[in-house]
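In this view, the complex is presented without one of its protein chains, the others remaining in place.
Moving on to subunit A:
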Amino acid sequence: MNMISFPPRRPRGKVHVPTVTLAHGGGGKAMKDLIDDVFVAAFDNPLLAPLDDQARIDLLDLAQYGDRLAFTTDSFVVDPLVFPGGDIGKLAVCGTVNDLAVGGALPLYLSCAVIIEEGVSIDLLRQVATSMAATAREAGVKIVTGDTKVVNKGACDRMFITTTGVGVVAAGVELGAHRARPGDAVLVNGLLGDHGAAILGARGDMALQSPIESDCAPLQGLIESLLKSAPNTRFMRDPTRGGVATVLNEIAEAAQIAIEIDESATPLRNEVRGFCEILGLDPLYLANEGKIVAIVPPDEAEPAVEAMRAHPLGRQAAIIGTVVAGEPGRVTMRTIFGGRRIVDMLVGEQLPRIC
């Protein structure tokens, strides 16, 4: 069957009202106008512009980057929608780009599904879409397909975004927690807990003014330099919700290894330390949105740290621990005080203590 392609002939729609209403989700002209004026205008690329039901990507184009497709999806809900250092749009792009990159994939294309509560201002939506577009450019990915739904007031918390990403893994790149061995080094690319502390501070319900900005950033560039300098890197993961402590436990559990980290080597911003001291929180469990935990063989640990430090998103990279021959699945920490304790998974979210 011959495929006939129609060039996009539609004139761009324009939104003339200040807030999103249910009409913008109705499938009619209001919805087309919203998508055109906010999303198509911001994301601006020829794969998206025809607004077909799917983006069609040439397989040969993909194959030039490697031999396996990487495919991931994530949903983003955050309160507040705009916070120091980012917003839900930036988060939605960084999160999915980083989920691809930590698997050793080159992130290429994203989808973007937005659920909007009626009453959200068009200006806010525009700000989020612009931020998504800017972050996608920075990460070298294109947002090529999407979906918009508008729900009744109260049916969602202003805006939820789901992004799905595809990338390609270069031939020879093999990462997996099972590859970790005793003696391997555990690395991070910088100061931990900034995102979690920034969000808690920005909620403003604890009368604590905090100068901390989220670390939200796309990490494909940093990871590329890391893999060049440490080609036998065993495994990487981005320590988002649950923080570094949770990721280390997941790695230890999956690979049936023991990990010991050194509290004094763990990079933390003084402001984050102070914030956690006041609220009785442990920074190891705070979320990060621009960080990776990498396990690399001992002889590649120093080159890996140097490569990360040479990148703007890895200036404070550090070796925070080692894979050790201990009880499988166990993560321990040498405390700054000279003691030793277990770093376990959290049961629920961290709750501030009474006193």
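In the analysis below, contacts are C-beta pairs under 8 Å (C-beta built on N, C-alpha and C of every residue); 3 or more make two chains touch, one makes a residue touch a chain; residues count from 1.
Criterion: contacts and distances are computed from a predicted model.
Per its UniProt record, the hidden chain corresponds to "Hydrogenase maturation factor" from the list "ABC transporter substrate-binding protein", "STAS domain-containing protein", "Hydrogenase maturation factor" or "siroheme decarboxylase".
The omitted chain makes contact with just one of the residues A:50, A:231 or A:274: A:274. Summarising the interface, subunit A meets the missing chain with residues 205-207, 270, 273-274, 277, 279-280, 282, 327, 330, 332-333, 335-342, 344, 347-348, 351-355.
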